[in-house]
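The structure under discussion is supplied below as structure tokens; questions concerning it will follow.
Note that this complex is displayed minus one protein chain, with the remaining chains in position.
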Amino acid sequence: MADIFTRMGNLDRRIIFILIALAVIIPILTDLIIPNIVGAEPSRDLFEFVDALPPGSNVILSFDYDPSTMPELQPMAEAVVRHLFLKDHRIIGMALWPQGAALGQDAMSSLSDSLGKEQYLDWVNLGYKTGGGVMIVRLGTSMRAIFPTDRDNVPWSEIPMLQGINSLDDIQLVISLSAGDPGIIAWVMMAGDRYDIPIGGGCTAVSAPQLYTYLQTEQMVGLLGGLKGAADYETLVGIENGEAIRGMSPQSVAHIAIMLFIIIGNIAYFTQKRKGGAR
Amino acid sequence: MRLIIPLAITFTSGMIMILNFFIPHQPFALLGENLQEWYMIVASGAIFLGSANLLHVHFRKTRLKLKNWKYSPVTIVGFLVMIVLGLIYGVTENLPFDYLFMNMVAPMGATMFSLLAFFVASAAFRAFRASNWRATLLLTSAFLVMLGQVPIGAMIWDKIPLAKVWLMAIPNTAGQRAVMIGAAMGVVATSLRMIFGIERSYLGGAD
Amino acid sequence: MNRLPAVILLLLMLTAGAAMSQSGGPPPGDEVRSAALEQRVSGPMELEAVDSPDDAGGAVDINWLMEAEGTVPDSLGVIRTGPSGEEELLAVLPTGTLLYRDTTPLNGTAYSYSIVSYYGGEIAGASGEVQAVPSAQWLYRGRVGMMIILVILTGIILFYIESGKKGRELYIREIAGLAAVDDAVGRATEMGKPVLYIPGIMDMDDIQTIASMVILGRVARKTAEYGSPLLVPTSRSVVMSVAQEVVKEGYIQAGRPDAYNKENINYLTDDQFGYAAGVDGIMVREKPAAIFLLGTFYAESLILAETGRSVGAIQISGTAMPSQIPFFVAACDYTLIGEELFAASAYLSREPKLLGSLKGQDAAKLFFIILIVVGVIAATIGQFWPPLESVAEFLRDLVTVN
Partner (left out) sequence: MNWEIVGIWLGALVTLCLYSFLYRDNPYYKFAEHLFVGMSAGYWVIYSIFNVLIPNWWDNMLPEGGGFNWIWVIPGLFALFMLARMVPRIAGLSRLALGMIVGTGAGLNMLTFFQSNALAQVKGTIFSVATGGVWSIFSSLVLVVGVVSGLVYFFFSKAHTGFTGKTANVGITILMVAFGASFGYTIMARLSLLIGRCTFLLEDWLPTIPRLLGIGG
């Protein structure tokens, strides 16, 4: 018995390679969906915060990314927009990245059609504006001064849902989907710290560790990190075979495979050590 | 003695870069800007040195029929094809040079990059064994984070994703910061030794 | 006289046409137009113009806000009045712009600026005038703190280097990865296999590459003494030529210039993964007994280290890239973590001036430790006793760079 473990401890790494390849290929070929389970994590915090807002709340959704990070951030955008629509919140879309405005438009207009929402009543896309943090500070005094018109040049005064909104004080939540700078950090420092507006967000897996510190200090209400964060939100909103959930399947299988290798390695190590000790 | 001029050039260019960072006034602004561009030109121009070496090595291998010499012509042909197509067609999209880059060089790069998926697994299997307390810490924190990355973690205990967040936000940040601040001091000291000519072995022996 | 209404109508049509051609979006509908005629057009307000800070002069920054009430204008114009009193239209900007940088004024001359809003091809509103005089600055304001700290630390490091030169006895702690260099080279010699040295993938301007070249000199001397071949594939042309010089010098110092082989130090490709593929090939074919991975590494770190591991080499790695250290730690026998890479030349050579420099680095770290500890205490107590908060704020400002 112990001999098996000894041999396993010195497993030819090519066997590991084959198993990793299979762990990735089989889920892709079979379209396997591993049910996602969301624990007590920042993605659930964001979901619950949005869920608890009174219906009709004004939420800024800032699309601060470009096509290169779409695989991680677009599923988040779609899940978040869906949730906001389902809870009858009003979405004020904008972008700190030039190409973000179009990506946001895609997410909002497609879901608006299928969920029976109307542009200018339930959502608006104000478009891209330069300036990053400086621009956000100015939103604190007057949003209209920064965005006299929306992305399609419709004047602010003619957009019904914006009447009664003057500055960030009239906003109940900001969600920034951010691929870097300017993005979540600018929103936290300028809108969160200065004007006390709750900030949530979604980001790529690479930048998540840096932003996790804002959760520890409670400067953010929740965060979606990478593909897992996107899959979490899809699960919580109830999208059963969302893009991110499907993308997570090979990830889950391969992670489990690697963890099993680590466990086998350690069992082998300890059986060997015991044998060595007895000698 | 022959090192004095190179060392003077090192000192001057190093000081220009530093002064340019703190002084916006002319002439430092202009000098700093130009120098950065010049040094890019010099570094790029040097690529011919490497190319000549690459060709030399593989021609020599082929000529002397050294071990694996049969593959050397592949390198030479690959190199020359890219150069010739690049010079004829330029780097414009959808022309032959770009086509070969997009369909061969880029996929090869992506494939080498993706080998990492296999290597993280084999490295984890071999290295993460609880042989001493440091290795145990390495293993435990890696394992917890991996659990937190996939649904199975929350299935075992719903706080495991939180453990991942904490490990990444606190110990990971602390460790990274310590490494970064320490390394920065190493960089500052080494740079100073370069600029002031205290360390000069990189110039080779020339007395 | 009865032709007058027709003329007015014609004028109206012309202005409307001009407005339509000016605005970028869809033309405003009739109802919008008539509403606009009744409603006032919102104009620019709270105009400010200041000399652009921290530059060599020749620039003025202008910023303004728009009135929240009223119809949105079609576009905005920036108007500058020079010393001659002549008005110039500098730029026409789309509505919603709130910043403009004039990069054409002369230093030391006073200019006045104003912003006008256009609606329907006419000037509909204007801000007041503000004045600014562009000038050049001698110091970046936001970088003074950094400069002070840098000067202090430079002084400390140079002081210790000098005192090292004067022959003060200096201690250096054990660094496991460097203590193993001799063993690794010795083992390669015993096995009759080569030593492979990989100096990272960055160019000679990278300090980690420079540190790596200094270590390479030491390793070359050892391989020359022991008589094992030393292979150095590089990813940069300049690094290749420096490596050739450094290794040759090492062989000369070891008294074995005859054993130096230039062909062993060659260039592969500037491409990150092309280089990784080439080095992997060298590893599996030459089967080196010792591999050094010292310098700047990115994702290729583990591709190289795992392949090296698979051919059974002793591996000594070192980098200051925080993201790659974990992979080296997992796959190599010894890893120089961060600053240890820069300490290597002092450790291997025991040259007094280099040891002095290390002591200077330690003093610099102590400086930062004190800064952090004082800052944290001040910020924490400052929560309850405001005067200390300003101390924390001061320290934060000191280390802030703009």
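Labels for the chains are A, B and C, by order of writing; each one numbers its residues from 1.
The working rule: contacts are C-beta pairs under 8 Å (C-beta built on N, C-alpha and C of every residue); 3 or more make two chains touch, one makes a residue touch a chain.
Computed from a prediction, not measured in an experiment: that's the story for all the values here.
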*asked:* Can you list the shown chains that the omitted chain is in contact with?
replied: A, B, C
*Contact with the hidden chain (one of A:Met70, A:Val134, A:Met189 or A:Val206)*: A:Val206
*Spell out the interface residues on subunit A facing the chain that's missing from view.*
14, 17, 20-21, 24-25, 28-29, 71, 205-206, 209, 216-218, 226-228, 247, 250-251, 254-255, 258
*Touch list for subunit B against the chain that is not drawn*: 2-3, 5-18, 21, 34-52, 54, 68, 71-72, 74-83, 86-87, 90-91, 97, 99-105, 107-118, 120, 124, 134, 137-146, 149, 164, 166-185, 187-188, 190-192, 194-195, 202-204, 206
_Interface with the undisplayed chain - residues on subunit C_ = 146, 149-150, 170-173, 175, 203-207, 210, 237-238, 241-242, 267-271, 273-275, 277-278, 280-281, 284-285, 322-323, 325-327, 329-330, 337-340, 343, 346-347, 355, 358-359, 361-362, 365, 368-369, 371-373, 375-376, 379-380, 382-383, 392, 395-396, 399-401
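By our rule, only the chains that are shown with their structure count from here on.
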_With centres defined as the mean C-alpha position, give me the subunit A-subunit B separation in Å._
30
*When the centre of a chain is set as the mean of its C-alpha atoms, what distance in Å lies between subunit B and subunit C?*
15
*Send over the residues of subunit A in touch with two or more other chains.*
13
*Per-residue overlap in subunit C, given as positions that touch at least 2 other chains*: none
*Which positions of subunit B touch subunit C when the two form their complex?*
21-26, 29-30, 39, 43, 46-51, 53-54, 57, 60, 67-68, 105, 108-109, 112-113, 115-116, 119-120, 122-124, 126-128, 138, 175-176, 178-183, 185-194, 196, 198-199, 201-205
*Could you pull out which subunit A residues touch subunit C in their complex?*
13, 129-131, 138, 141-142, 144-149, 152-158, 166
_Using the touch definition from the top, list the residues of subunit B that touch subunit A in their complex._
117-118, 120-122, 124-126, 128-131, 139, 142-143, 146-155, 157-162, 164-166, 168-170, 172-173
